[in-house]
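Sharing a structure below in structure tokens format, with a few things to ask.
Note that one protein chain of the assembly has been removed; the remaining protein chains are unaltered in position.
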Amino acid sequence: MTTLVQEQDDHDEHHAIPTGIKRWLYTTNHKDIGTLYLWFAFIMFLIGGAMAMVIRAELFQPGLQIVEPHFFNQMTTVHGLIMVFGAVMPAFTGLANWMIPLMIGAPDMALPRMNNLSFWILPFAFLILLMSLFMEGGGPAFGWTFYAPLSTTYSGDSTALFVFSVHIMGISSIMGAINVIVTIWNMRAPGMTWMKMPLFVWTWFITAFLLIAVMPVLAGVVTMVLTDKFFGTSFFDAAGGGDPVMFQHIFWFFGHPEVYIMILPAFGVISAIVPTFSRKKLFGYSSMVYATASIALLSFVVWAHHMFTTGMPVFGELFFMYCTMLISVPTGVKVFNWVATMWRGSISYEVPMLFAIAFIILFTIGGFSGLMLAITPADFQYHDTYFVVAHFHYVLVTGAIFSIIAGTYYWLPKWTGVMYDVTLARAHFWCSLISVNLLFFPMHFVGLAGMPRRIPDYSIQFADFNQWISIGGFAFGLSQLIFLALLIKACRKKGKPVDTQVWEGAEGLEWQVPSPAPYHTFDKPPEIK
Amino acid sequence: MKNKVSILQISISLILSNVFSFAFAAESSEPMPLNMTRGVTSISADVYDLHMQIFLICTAIGVVVFGLMFWAMFFHRKSNGHKAANFHESVKVEIAWTVIPFIILIVMAIPATKTLIAMEDASEPDLSILVTGSQWKWHYKYMDHDIDFYSILATPTEQINNQWAKGKNYLLEVDRPLVIPTGKKVRFLMTSDDVIHSWWVPDFAVKKDANPGFINEAWTNVDVPGIYRGQCAELCGKDHGFMPVVVIAKEPAEFELWLSQDVSRRQAAKEEEQRLLAMNMSFDELMAEGERAYMAKCAACHQPNGMGLPGVFPGLAGSAIAVGDIKQHIEVVINGVGGTAMQAFGKQMTKKEMAAVITYERNAWGNNTGDLVQVKDIFEFMQNN
Partner (left out) sequence: METKPDNKKLIYRLCIAVAFMFGFGFALVPLYDVFCQITGINGRVVVNASEDELQTVDESRLVTVEFITRIANGNNMTFEALTKRVQLHPGQLSEVAFTVKNPSDVQAYAQAIPSVSPGQASLFLNKTECFCFQQQELEANETVTYPMKFYLDRDLPHSISLLTVSYTLYKVGTGAVVSVSQEGKRNVESL
């Protein structure tokens, strides 16, 4: 790798690449940091997944078998926090670090040292969160949504660690978002106009603004939780003139845009993959950009659809119902555009495309259940049941995570210079696809039949379905070990070397650099046609 | 060839993994309903119809979109020799698929709005019940009658811990269900003593949060007599999964009968308490009764072995309160401790139970204080403080 340092280098940070641990600790290279983010996200995905396995093992049968309810609540809470803040968000940041400079023809991210910092504080955030599980009284047990007063007056002392770790995660995300915006704004190669940017760059650009808008609000609300619990304020305590429902308003003001933070970059990934393997330009590029922007804007006026049962005036419920329903229009436009891209294309089914197709179908199913949840009167029946669990896992697992996996398969040959093991990859796809549906599809029925979420034990009518769900869960968990094996193999460069143009139909600057992508790319800005 | 297989596999695996779960459900002894309940009120029927309507519209859209997609996936394959077309935008089509969904949304919004407005009917009810959630039980108070009681999970711990076979209504049974009349508008006022709970009975399509310090309201008008079961629907701490709601709807005449019986039952309980005031219970009696009441009301937090959950719920074995001043102990049990999870049990237990529980706590798990607390001690404390 060291031989790849290019002659025209005039930046002083471009010395020979240090080796060993120092390379990774001190790196300011966007590719190294991207790799770090992606591995970190994958490790967190496995840890959060292990917690899901504990949850599914306990729910395999009615009755309490394996864990105590209090520990069960810690598992659901930390599973949620790790998957949202530790797996999905860092994975997308990793993809952004790797691909945005390559896609816009920039030599690196705009703020490389901050980039290093924003990654390296993350492991500490999650170390703190995970260590809190070993405290007396256990870790946070109030759900990842930490509703007050359960998270204030009625929580354990580990709440302080929870707040601290969320603060660090937030700082990391904000720094990452600033970096993305500055890079995209200032470092595009000459000729790379706004409306020529690949959609992945566009979706991340918009996501970064969402992050800057809402992560500080999250920081604010956890700070209020901290002071309510430890310093005698009463933001959320009725006794001192506060209101616990206000917590939910502030939390979901962050929480709903957060949902789109986790799905918009996924749209970008899919919009890169589908045209490549359909050998046809993306249908409706500009409408994709506008749809993304309108989803982002609408996400600020729908937060209270998470809170229909808290007792809102009718006109409030109607307003939030209508706005929420409206989101399905731009989202629908995206799905239609992807289908139209495939229409009369010349489609082939490499593994990234398989995951992308699964994404489109399964994410749309998640979208349908989302639309059903938006209907306020029906939401009174769905709210806080497994129907909701099914909905957001379709959107986040077969949505966000499938797109991350699809993107990884798509760009992995470019990163490593070798083709991944196709047999393993196909096995990974089919095992994941079947098990993930066995895992989440029956949850719709269990929820409609009336099983509340976040319970460690359930009435016997739900037993059979839960057994199947658990089997699906274990199978899905094991399937990801195939992915782990494949990634290790690819990173050790075991496989067939690939050309610059890895995929026949792929377009974009990232396919103009050699495979594997050299340590420094685009020191001279590329020509944009 | 390989590609052909993979497309088929996509569709087959999607269908199979879904059908499997159906097939399995049929084998179970008492099959779980696969859809939302239609319920027993006109509102719940409206909600069910709304749910089915939206579901069918979504399914229809799904069939069209996925149908086109599968068509392309099958016929527009490279391995079929299909050459890619060159179009990548069409203003007409794009406008169409923005406007048509919008119209479909309006079609959905109209019945949804109607149902929602019907739900918010604020007209005067025939009966009002104050529903108070607390960690992990419900309290019902009939506003126009002198009746109030706690409703606690009745499933024995042995069933939960898999020592006994599980009953038919496992986790959905309580010691004292709420009783309401049929054919009358019953209004529920919801509030909470500690964290947020949510009172949910699927058959009424009523789910409303109980917020500490605030009141919310919901109402129902049940058509069919019967027993209806639900659960707390908002994570409320350790035993969130163990606070069911059971409502019995009775014909108005039977409901009146129940009301009068309840009054005489309470009268009898009061007389019994007067009788107990005059007598001293023996240590063994108090300990036996105390253990029973402790397991039912206290063990969820302080644990059966009195050790509590360190860092969450304090233990009682050797605690300053359980071996210290008796008055202090009685005060904490009766009034609870503000700003903590310790509830005021003065209104949840009979005086006899409180006397027994305090005696038990002061003598179990090595707390050998030898103290005896009698019903009259509790009575005196309540009189004087």
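Every chain is named by a letter (A and B) in the order it is written, and numbering of its residues begins at 1.
As a working rule, contacts are C-beta pairs under 8 Å (C-beta built on N, C-alpha and C of every residue); 3 or more make two chains touch, one makes a residue touch a chain.
All of these numbers come straight from a predicted model, not from anything done at the bench.
Novice: May I ask which residue of B:Asp193, B:Glu234 or B:Glu289 touches the chain that does not appear here?
Specialist: Candidates B:Asp193, B:Glu234 or B:Glu289; residue touching the omitted chain: B:Asp193.
Novice: With the missing chain put back, one of B:Ser44, B:Thr182, B:Asn216 or B:Gln231 would touch it. Which one?
Specialist: In the full complex, the listed residue that touches the missing chain is B:Asn216.
Novice: For the chain left out of this view, which of A:Met103, A:Ala219 or A:Ala272 touches it?
Specialist: Of the candidates A:Met103, A:Ala219 or A:Ala272, A:Ala219 is in touch with the missing chain.
Novice: Since one chain isn't shown, list which residues of chain A touch it in the complete complex.
Specialist: With respect to the unshown chain, the touching residues of chain A are 110-111, 174, 177-178, 181-182, 185-187, 212-221, 224, 235, 238-241, 243, 245-246, 249-250, 253-254, 310-313, 315-316.
Novice: Tell me, which residues in chain B touch the chain that this view leaves out?
Specialist: 120-125, 128, 130, 132, 143, 189, 191, 193-194, 211, 213-217, 308, 310, 314-316, 318-322, 328, 331-332, 334-340, 342-344, 384-385
Convention: only the chains that are shown with their structure count from here on.
Novice: Using mean C-alpha positions as chain centres, tell me how far chain A is from chain B in Å, no decimals.
Specialist: 32
Novice: Where on chain A is chain B touching in the complex?
Specialist: 62-65, 69-70, 73, 135-138, 141-143, 147, 149-150, 153-154, 156-158, 238-239, 243-245, 278-287, 309-311, 314, 317-318, 321-322, 325-326, 328-329, 332-333, 335-336, 339-349, 354, 357-358, 360-361, 364-365, 368, 371-372, 375-378, 380-381, 383-385, 426, 430, 433-435, 437-438, 441-442, 445-446, 448-450, 452-465, 467-468, 472
Novice: Residues of chain B touching chain A in their complex?
Specialist: Residue positions touching the partner: 3, 6-7, 9-10, 13-14, 16-18, 20-21, 24-25, 27-28, 30-37, 43, 46-47, 50-51, 54-55, 58-59, 61-62, 65-66, 68-69, 72-73, 76-79, 82-89, 93-94, 97-98, 101-102, 105, 108-109, 112-113, 115-117, 119-120, 135, 159-162, 166, 168-172, 190, 194-196, 198, 200, 202, 205-209, 211-214, 216-217, 230-242, 309-312, 338-341.
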